[in-house]
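Let's look at subunit A:
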Amino acid sequence: MTETIFKRPKYLKDAVFHYCPGCGHGITHRLVAEVIEELDIADRSICVPPAGCAVLAYDYFDIDVGEAAHGRGAAVATGLKRVLPDRIVFTYQGDGDMAAIGTAETIHAANRGENITTIFINNGTYGMTGGQMAPTTLVGQKSTTTPGGRDTKRDGNPLRLSEMLALLDGTIYIERVSVTSPKNIRAAKKAIKKAFQIQMDRLGYSLVEVLSPCPTNWKMSPVDSCKWIDEYMTKTFPIGVIKDNSENK
Partner candidate 1 sequence: MITKTAFAGSGGQGVLSMGYILAYAAMRDKKNVTYLPSYGAEVRGGTANCTVCISDEEIASPVASAPDYAIVLNKPSMLKYQGIIRKGGIMLVNSSLVDAKAEREDIEVIYIPANKLALELGSERAVNMIMLGAFAAKTGVTSLESLAGGMSDVLKSKSAGLVDLNKKGIERGAEYALHER
Partner candidate 2 sequence: MTEKVLMSGNHVIGEAAVRAGCSFYAGYPITPQNELTEYMAGAMAKLDDGTFIQAESEIAAINMLIGASMAGARVMTSSSSPGISLKQEGISFLSALELPAVIVNCMRGGPGLGNIAPSQGDYFQATRGGGHGDYRNIVLGPASGQEICDLVTKAFDYADEYLTPVMILLDGMMGQMMEPVVFPEYRDISTLPEKTWKIDGAKGRPRRVIKSLLLDVNVEEAHNWKLVRRYEQIKDKIQMAESYKTSDAKLTVIAYGIAARIAKSAVDRAREEGIKAGLLRPVTLWPFPERSLREAASNNTEFLVYEMSTGQMIEDVRLSLNGSSRIHFHGRPGGPVSTPADIYEQIKKYYPR
């Protein structure tokens, strides 16, 4: 007799991830799928994936999916949620999508207090297009468009979108997590579950920012990538709860 102690979550399809070895998307997908299963919301959830590496999320999440143009996830999710207020609508977006091209849509959806959830993958780079500078690229970090490292005089500073969103009255819960260790992954899952629960309780906008390794574009090993997040990235993007207003609602 063998006992199954680890298996594919129910709402992740039986498909091979296209993600690179060591990429944080796979882990985060798994966490989202586990949370959807545990909250028993699969048959009323709708995912809005981004343009970017996670554009193929519809190949993995076994739920209804409506694709958005680059950066417009929050607007598409707004339309879905307003028509279907009792469904669970979440966007899954990267840093370029959220914090550059879609800044306006993101900020205004959050400010309206749209009752949606956003999973925000911050890996400090444009992964799919080949490693260009992202709004979240660290000072000095090399990318294909900052070959000498990000220079604040020329390229500006890393954008802390979660902290900006926390200033808005419409946001309820914002937490930054990482997926670099079992401990951090457990904390990430807890945060994702809380964010969905807040939407189910109709409290308002919730967001989990996930610091996520991109070994391919960082040109590091997966292990070094995790170390780099823990040692450097968290200095600019500290993990932890940034805002939690859920008790006051």
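Regarding candidate selection, all candidates are chains of the complex that A comes from, given by their letters.
Rule of thumb we're sticking to: a residue touches a chain if its C-beta (ideal position, glycine included) is under 8 Å from a C-beta of that chain, and two chains touch if they have at least 3 such contacts; residues count from 1.
As the structure is a prediction and not an experimental result, all values here were calculated from the model.
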For this session: Going by the contact definition at the top, pick out the neighbour of subunit A in this complex from 1 or 2.
Result: 2
Exercise. Which part of subunit A faces candidate 2 closely enough to touch in the complex?
Worked result: 42-46, 48, 51, 55-56, 58, 62-69, 72, 75-84, 87-88, 104-105, 107-108, 112
